[in-house]
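Okay, so here's the structure we're looking at.
In this view, the complex is presented without one of its protein chains, the others remaining in place.
And now, subunit A:
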Amino acid sequence: MEPATGLKLDFNHKLTLKEFPYIIRWREDRCKRCGQCTAVCPQGAIRPAVKYMRVIESSGETPKPRPVRRIIHVIEQVNDIEHYCTGCAICSLVCPNNAIEPEYNPQNKFLFYKNRGGEGYKRGGRRNDPGVSTLDRLKFTRISMLTDPALDAARHEFRLRSYIGRILPPEELPLKVEDGRLVVDKSSGKFIPPVREIFPIMIGSMSIGALSPTMWEGLAMGVAYLNEVEGIPVVMCSGEGGFPPRLLKSRYVKYFILQIASGYFGWDSIIHTLPYMQEDPAAIEIKYGQGAKPGDGGLLMAPKVIKLIAEIRGVPQYVDLPSPPTHQTKYSIEESVMKMIQSMSMAFGFRVPVYPKISGTRTAKAVLNNLARNPYAAALCIDGEDGGTGAAYNVSLDKMGHPIASNIRECYLDLVKQGKQNELPLIAAGGIGKKGNLAANAAALIMLGASAVAVGKYIMQATADCLGDEYNRCNICNTGKCPRGITTQDPKLYRRLDPDKVAERLVEVFKAADVELRKIFAPMGRSTELPIGMSDGLSIDDKAMAERLEISYAC
């Protein structure tokens, strides 16, 4: 039956804006209709519209309100779920008159509708848990005072350095005494594994391809500056997807950890460049898992595979690049660990530490114990559930994974039992600096047993003014439309990001973290070595957590 008026009365299958996570607040009186907001909206959630409306007007010498019908220009939010507002607020940033802003709608029913076509909702970026993490609940309570005077963070010498690489236990060092002096016994033929000294906070794996050229360049410049000018040996992991050959041949490659993941993207060109490399990379990271989406593979979507990326990765342009969840040629942990670590070590002449990265999981100890018996394994990186990602299913991000705090602690204590706590460094990742407390979170993890921490998400937030947060705000890294120009390959978008500014901020972030770490360690009387496993320095206001982490309870 046709409606009598000619208008459609059936509005079923339409959503009201109340269902959406963000509702755009637009002020008609302030807006001068410049159109900047609609032009920059990465989601297309707002659009300029023309409406024929009845309005009340007052005019004349003795104004009298009267209704008139008029054509007006408005900014309206679309109520199409494919163009939902993510709350990135880039519209507010460009608006000259503060006429527009998104407002969070806690009653939203977004997840009920965001799985059209039988495809689960995917998003980029962060885990959607805005709660306070265990790391943020940990306090440093062992403060030196009188019997053990506090050190001076500004005056005393501090050594905030850590190692990646297998460290031989003292009993196995090939040493002999000659004339009252220890010398290395060359005749023993003992293999001394390579070890690198690094700043205990490293930049976690974010690939060229996932990051825009300007973002990656900014980070790389910052890392080089930190090492060569500031003398802070920060290293950065390349992520999967290869490395620019020009950089591989340069001396700067020593500040980078090359990652090999299950897609092996870019490794063809790395292997071919090997004979021409003048420096060794800092390390090789073999990725088996990622904290944000454990047991899941990676994906670089077709729109991001532009010419540069296609060249580095050795693939055609504009095709989806999925990495499988496992290394397809390996079917067991023994094989994966043994073969991959040994073959990668051999490729780099046993001069480069090679270590695996796994997701935080209850099975982490199985991997750890396997590595502990492998003399070529250089470390173990464990990525907790709060880690970030470029693209993942919502359900993986929110519901899968293991928090890093108890995982790293358990693994450390396991190594202590075996007497290998200094032999096999543990690198903790996932959610460090989630609330902005980079140094405090890093220090807490170090005192729980990590030799170093890897940070990715915080670095993006801090160096490129990323708009996203743990409330699912923005987090459209997976769409290739990053409004800041961080995770996009669209020149119109990434040109918004100044690589020099990124580099500058990166340097500031690490210098500040360096100062803050001293400010934490000095009052605890530690300065000459990193307080790895100094669990007596930590407390938490929850008895069960204290028991689980084997630290003290304080309230």
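Structural remarks
The rule is short, and it goes like this: a contact is a pair of C-beta atoms (placed from the backbone, for glycine too) under 8 Å apart; a residue touches a chain by one contact, two chains touch by 3 or more; residues count from 1.
The criterion applied here is as follows: contacts and distances are computed from a predicted model.
Candidate names were "Indolepyruvate oxidoreductase subunit IorA", "Cytochrome ubiquinol oxidase subunit I", "Pyruvate dehydrogenase E1 component subunit alpha" or "Glutamate synthase", and the UniProt protein name of the unshown chain is "Glutamate synthase". Only one residue in the set A:242, A:384 or A:533 touches the chain that does not appear here, and it is A:533. Checked against the full complex, the candidates A:24, A:89, A:138 or A:151 give a single residue touching the omitted chain, namely A:151. Here one chain is not drawn; of A:195, A:247, A:310 or A:545, the residue touching it is A:195.
The omitted chain makes contact with just one of the residues A:132, A:184, A:274 or A:346: A:184. Against the chain not shown here, subunit A presents residues 142, 144, 147-149, 151, 156-157, 159, 163, 167-171, 173, 175, 177, 180-184, 192, 195, 197, 416-422, 524-529, 531-536.
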